[in-house]
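This is the structure I have questions about; it appears just below.
What you see is the complex with one protein chain gone and the rest in place.
As written, the chains take the letters A, B, C and D, and residue 1 is the first residue of each chain.
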Amino acid sequence: MRELELYFGPQHLGMVGNFSITLKVEGDRILKATANPGYLHRGFEKLMELRSWIKNFPMVCRINVVEPDSMEMIYAMGVEKLAGIEVPERAHYIRSIYLELARVGSHLFGLWAYANMLGFDTVAQWAMYHRDLVLDLFEELTGGRVYHIYIWPGGVRRDFPEGFKDKIVNTLHSIGGCVPDYDNTFFNNRLFYERAKGIGTVTREEALAMGGTGQVLRATGMQYDVRRVEPYAAYDKVPWEVPTREDGDAYSRIWVVRDEMIESVHMIFKLLDAMPEGEVYNRIPNPFKWTIPNKEAYVRCESSRGELGLYLVSNGGDKPYRVHFRTPSYTHGLTILEKALKNASIADVGNIMISLYVVAPEIDR
Amino acid sequence: MQMIEMILSPLLALIIGIFFLGLSRKIMARIQWRYGPPITQPVIDVIRLFSQKSVSHGKLFNLGIIFSLAGSLVLVLFLPLAQICPLSGSGGMLVILYMMLLAPLGIALSGGESANPNTSIGISRKFILALGYEVPLLLILLALMTHYKTISIVHIVSIQQNTGWAFVSLPLLLSGIAYVLILPAILGIRPFEVVQASQEISSGPMAEYGGPFLALATIQHALSLFIGIALFVNLFLGGAGNLLIFFLKMLVVFVLVLFVNAALPRLRIEQAVKYLWRWPTLLAFIGMIIVLIVRR
Amino acid sequence: MDRNQLIKWLKAPAKMGHKYSLHAVYFCTGCGIIEVPPSITARWDAERFGVLPVATPRQANLFLITGYVSVKTLRAIIRTYEQMPEPKYSVGFGSCPINGGMYWDSYNTIKHLDKYIPIDGWIAGCMPRPEAIFVAVTHLWTLIDKDMADGYKRYRDHYQAYRANQEHALGKLEWPPLFSNETKS
Amino acid sequence: MSLELLLIIAFGGAIVTYLLGKISCRIREGFAVLISLSLVVMIACLYGENGTESIYFHFLGLPLIMRTNMLSWFFAMAVSALGALSVIFSLNYMKNRERTDFYYLMLLMVNASMLGIIFSGDLISFFIFWEMMSWSTFLLISYNRGPAVAAGLKYIIMSIIGSMAMLVGVLSLYATYETLNMATLAELIGSASSGYLLFLLIIFSIAFAIKNALMPLHTWLPAAYAEAPTPFNGVLSGMLTRMGMYGFLLIMYVIVGATRALNLGSGLFKFHYILAWLGAITIVIPTFIAILQDDAKKLLAWSAVGQGGYMIVGIAVGTNLGLSGGIFHTLNHAIYIVLLFMCVGAIQYRTGGERDLNSLGGFIKKMPFTFIGTLLGISGLVGIPLTNGFVSKWLIYKTLILEGYPFLAFAALIGTWGCILYCYKFIHHIFLGQLPGKYQNVQKAPFSMLLPMIILSFAILFFGILPGIPLKIIDTIGTSFGFKSMNVTIWGIASETGTLNTINIFAAVLIVSIIAWLMLKIGPKAVSVAQEDTYAAGAAIPKDKYHYTVDFYNPLYRMITPYLKDFIDAFYMKFAHWIQSLCNGTRRVYTGYVGNYVMYIVLFLALLIFIRLKWSL
Partner (left out) sequence: MKDPLKDKLTSAFDGIQIQPADRNQISITANKESILSVLSLLKSNGYNHLALISCVDWIEEKRFELVYILSAYMEKDKHFTDMEKTNIILKTSIYREKPQFISAIPIFENAEPYEREIHELYGIHFEGHPRLTPLFLEREYKTPPFRKDFDTRKYVSDVFDPIPFVGKKADKR
C-alpha cells in the first residue's frame, strides 16, 4: 500500500498565513495531519529581552498581524501589573471600544478567509470591504492602518478626536445594515450548512482536555470568555452576552463568530454611551531609564480567537527578563487542528483551519 | 462552402468563449462591489501566457493538452451555430457525447504525467463529477432523441425551428428543467467548481501548467463554456436562424448561470454527485417516461 | 488609452501581456500579506490592473514577497521562485526583506533577500499601504517597458553565486540546480 | 482446403509441440509459432467459401459435419489470429517457468477446439469441441496452482452446468427431429411451437450465458481471469469467452431463425427483450465493480464482463445495426482486451509479477511502447472516436435509440462513462504519476512481447478509421440471417437517421490537432524538467510518497460500495454449501462418495426435464 503525503501550505491558496500542514492521505480521507509551523518564527521573545520596556510596544503588535490590538493590550496589562500603574477610567472605556472594534475587524477578516475557503467570493469581498471601513476608523484614531501602537502603559496614547464617536456609530451602522445581506447569502445559505455542518467537530470534552478557548469552546456550549471571567478594561461596566452554540463543529464556530461580531457592535454602542470624561493617560517615568522591580506576572485577555496570555518576568532591569505569550492559535493550530483534521476530507482542510481561526504568526512568534 | 464554415465556426466559438470569460470576470466583479478588469483581460492573459516560458514533464504532457484542445475544437464543428454546422452528417449527438470526453481525458493524461497528486485528485473529481452529471444528461438527451426520432443534432434544431422550442413543449419540459439544474455542473462553475478548487487542491489539473500550456487550457476552458451553453441553446431553445439571435440566447443563459455562480459556495464532490443523482435525475427520469408515453 | 499606447501594444504584444497580466503567486511569506486581501478585494481591486493571485508558481509571473523571511520560509521562497516560468518579476514588500527591518538582530530571519534571489523592486514601509502595491505595479510596468525588470536574467547569469548563498544559509538543498554549468553564460 | 485437414493440423500441431518440447525448447517454440501462423494463413484462404463436408469419423452413429460460411470464417479468423499473437507473446513470458510443454499443448489445444466449435456443422460435434475447450481451459486456468485451482474449479463447475444444459437441449432436439445437422434443423424447426422454441432458447442460453459471463451467471470469470497465466488471458477473454456469443448467434439466428427468435413471448416479456435487459444489467453493474478494483487483471476481468453486455444487447435487440454492432464489438473487444492483457503481462514480466495497481506508477518513461499500447487499448475500450470500439458502440447506441429502447441505451451509455473511470485509473496507476524508487531500472519490454502489441495497436486504429472493411463482412453475415443490408461505406454507415463518417472525424481531428500543436509552438519552447520538479506547495516532493493512487475515486466508492456487494456470488456459495450439507446427509444412505456438485447438476437437470414434461413443450 502506497502512502501519499500531501503538503497543504505554505504556498497554497487555501492557506491563510505562512503555515504548513502535512497530510497523510488515503483517497480523499486524511489519515493523519501534522501541523508544521515555524515559517514565521522570528524569536520575538528573545528579541524583546534585548529591548527596553517601552521599545517593545512596536515589537509586540507585530506578533499577530490580524488583530495587533489585543497584543498591545496584553503587553500593556502585563507591564501595568508589574509596575503597579493605574489607568484612568476613560482610558478603560477607550481601550474596550478600541479592542471591540479590532475584534469586529478581525472577525470580518476571518469571515473573508472562511468564505474564500468555501469558494464564496462574493461574501468574501463584502467582508473585506467592511473590514476596510473599520481600518479607516483606526487610521483616523491612530494614524496606522494595520499596526496602531495605541495602547500605552497607563492608558492610551491620545483621546478620541473631534466627532470620532459619530464616525464609529455611522460606520458600525453601515456595516450592521448589511447583516441581513450576509445572513441571506451566507449564514442562512443551505450550501454553507451542507459544507460546514458536522465538519471538524471538537466536542466539549476534547476542547477542555486540549485547552481550547474562544469560539472553539463557545461553539460547544461553554460560556467561557476571559472578558467575563476576569474582566479587564471596561468589560464589567456594561451588560453584554456571551453567544454560544452547542455542536462544536465548523458551522457552530462560524455562527458564534457572527453572533460575537454583532454583540461587539452592541457593546461598542453601550460603551460609547457610558463613557465618562476625563484623562486618558497616566504619565509613566522616563521610559529610557524605566526599571521595573524583580517580579513576575501572568495576565490574560480575550482576543478574537481565544484566550491570550502573557507571562512576564522582570529581574529589576530596564528590559524584560523573560516574555512568553500564550496565544490561542498555538493550542488551536497545533493540538486541536491535528485532532480535528483526522478523518476529514481534503476538501475541508481550509474549512476546518479557518473555522478554528488559526493565525500562523501567533503560533510561531 | 464547407471549408469556410469549418474555419468560421471554431473561430466564432473561440471569440464568443473568450468574450464570455471576460464578461464573467466583469460581471462577477460588479456583483462583488468591484470595478473589475477590462473585458479584454482574458485576451491579455492569453497573450502573456503565450510569450512566457513553461516547463514540460514529457511528451504526453504536451500531447494531452493538444488532444484536449483538439477535442473541444472538433466538438464545435459538430454543433450547429445558427445555420453553420460543418460536420452535420458525421455521427450526430453520439459523437458529440463522446467528444465531450476528449477534453477532460486529454487534460487527465497530460496532468497525470506531471506526477502531481493535486492534479490527480482534481482529475478524479472531474471524472466523478462527469459521471454525476452524465446520468441526468444522458436521460435528457435520450429523451430528446427518442422524442424527435433522430440522432442528428441538426435535425433536432430544424424540427424545433418548425414546431417551437423543446423547452416549452410539454413532453420535454421536465427534461429542460433538469438540464437547467445540471448546467452549472456541465460548465464546471460554482457550486460545482470542485475540479479546479484552488483553495483545496491548488487549481487541480491546472497545477503544473504554465505559459503556452496554460494558454491552451484557458482557451479550452473558454471553448467548454461555449459548448455547454451552445448545446443547451441548440437542444432546448431551438437554436437560431441567424448568429445574432443565437448569440443573444447564449448571452442570456450565460448571465443567468453567472448569478448562480456568484451566489453559491462550492460543494464537496460527494455532495455534488448526490445532488445530481437526486433531483435532476428524478426529473429527467420522469421526463423520459412522459416522452415514452407520448411516443406510444 | 491613447494612440501611442495602442501602437506600442501592436508592436510588442508580449511586453503588453507581461505588463497588464501580472499574475501573482499567492504566498503569505510574512505579515505583509495582511494588506494583500484588501488590495485584491472590493476596496482597491487589483484586478483592474490585471493583478490576480493564482494558485501555483507555474501559472504566475509576479512574486510578491510580503514581509520578513525566516530561514524556513526562504527554502519555500527559493523553491517557488525557481518553479515560476520566465519572465518572472519579484517584488519585496515591506522593510524586512530589504535589510531585516526591525528583525535585524533575529537569529531566524534572513536580512537581505536579494542575496538569495534577485529582486526587481522594493516597497518600503511597515506596513506599506495597499496603494503602495499599485505604485509598485505601475513602476514595474515602466521597468518592463525599459527591459529593466531583468531579475530572472540576473538569476540565470549569477546562478552559481546565488546557489552558493542559498546553500550557505540553508545547508544542502534537496533539489538539483536549476541551471547546470553549461547554461551559465 | 479441407476443414478436416485444418483441424487435424490444429490438434496434431498441439500434440507434436508437446512432444517436441521434450527434445528442445527452441524447436518447440518455433513449431508452436509456425503452427499457429499457418493456421491463420489457412483460414484466411477460406474467405468467401460456403461449404459443408462430412467427416470420415462418426460418433455414436451420428455423422460429424463441418461447414464453413462467413460467420465461421469471421470468428475463425479472429480466433486464429489472436491465438497466434498470444503464442508469440508467450515466448518470453513463459520462459524459465515449469511445465511449459504442458502450457503450449493446452494453449494450442484451446485454439484448436475453438476452431472446431466454429467449423462444426452439427450440434454433436459442436458439443464435443465445446467440452474439449472447457476442459483444456480449466487446466490452463489452474496452471499456476494455489488460488488458481480454486478459480479453475469454479470455472469448470459452471461450465459443466452449462454443457449439461446444452446436452439436454441437444438430446431434446435429436429426440424431436432425429437429426443434429444445423442446416437441416434450421429448415425443420420452422414448424415447431413457440413454447418449444422458447425452451430450446432458454436451455441453450444457459450454456452460452455462462460462457459469455452474462449476469447473473458471470461469477466464474473474475477469479479465472485474475489467476490464469497472463498470455492466456488474451485468448481467454478475447475469444474463448466470446464462444458464448457465437453460440447465441448460432441458436438464435442460424437454427431458430431471426423471425421466430424475435417474436417469442409477449409484450415486454419477449425473449430477446429480456436477454437485452440482462445484457444491460451486465453492462452497468460489472462496470461499477471494475471501478473498485485495485488489481490490474481483476479490473480488466470485470471490464470484460461489462463489455460482454454490449454484445448481448447488440445481438438481442434484433436489428441489422444491433447485430452488426454486437458482432463487430466482439471482434473489437477481443482486439483491445488482448492488447491490454498483454500490456499487463509486459509490466508483470518486468516487475516480477506485480499487478497491484497501487504499487506501480510512472512507467511511461520506462516502457513507452507498452504505454502507447495501453493508451490505444483503453481508447478502444472507452470508445474514443477513431478507435474501433467507437464504431461498434455507435451502432449499438443508434439502434437502441431509434428502436425506442432509451433505457437500454442509457444503460449502455452510462456503462461507457463508468468505463472511463476505470480506464483512466488503470493507465494512471500504472504509467502516470511518480515512479517508485525500486523500479528505477526497469527495461523496455522484449521484442517478442512488443510485436503482438504493435500489431494489435494498428488494428485498433485501422478498424477505427476504416470500419467499412470488417463491417462489409459483418453485413454479409447479417444478410445471411435475413436482415436488411446496411448501407456500409468504407468510412462508416450512411443513413437517413444519422450517418457515421469516420473520415470526416479523422480529417477534422487531424487538422485541428495540427492547429493546436502549432498554437503550442507559438510560445517559447518548453523546458523539460524531471519528474521531481513538481509543485508541492513550496517544498521538495517527498520521495516515493507523492502519487495519488490508493482509493482513487474515494468519494464515489463511498457512495456505490454498499450497493455493489457481489451478492450473486455469495448466493451461489451459499447454495453450494447447502448442496454440500444435503450430500453429507445423503452420504449416510448411499455407501459411495457422491460429489457435491454432481448432485447439484443432477438436481438441476431433473428440474429442467420436469419443466419440459410438465408443460410438454
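Note that a residue touches a chain if its C-beta (ideal position, glycine included) is under 8 Å from a C-beta of that chain, and two chains touch if they have at least 3 such contacts.
Since we're looking at a predicted model, the values are computed, not measured.
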For the chain not depicted, the shown chains it touches: A, C
Hidden partner chain, touching residue among A:46, A:157 or A:237: A:46
Residue of A:179, A:210 or A:284 touching the missing chain in the full complex: A:210
Touch criterion as defined above, residue of C:98, C:132 or C:170 at the omitted chain: C:170
Contacts of subunit A with the absent chain, listed as residue ranges: 37-38, 41, 43, 45-47, 50, 81, 208-211, 217, 222-224, 228-230, 242, 296-298, 300, 307, 309, 311, 313, 321-322, 324, 326, 330-331, 334-335, 364
Where the missing chain touches subunit C, by residue: 70-72, 75, 104-108, 110-112, 114-115, 118, 154, 157-158, 161-162, 165, 168-171
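By definition in this document, only the chains that are shown with their structure count from here on.
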Farthest chain (mean CA position) relative to subunit B: A
Most central chain, Cα average position: B
Length of the line joining the C-alpha centres of subunit A and subunit D, rounded to whole Å: 65
Multi-partner residues of subunit D (at least 2 other chains): 533, 535-539, 546-548, 552-555
Where subunit B touches two or more other chains at once, by residue number: 32-34, 49-55, 117-118, 121, 198, 202-203, 207-208, 211, 268-269
Chain-level touch network, classified as line, ring, star, complete or other: complete
Complex contacts: residues of subunit D adjacent to subunit A: 358-359, 361, 436, 536-539, 542, 544-555, 557
List of subunit D residues in touch with subunit C within their complex: 530, 532-533, 535, 537-540
Residue numbers on subunit B that touch subunit A, as the complex places them: 28, 31-34, 117-118, 121, 190-191, 193-194, 197-203, 262-269, 271
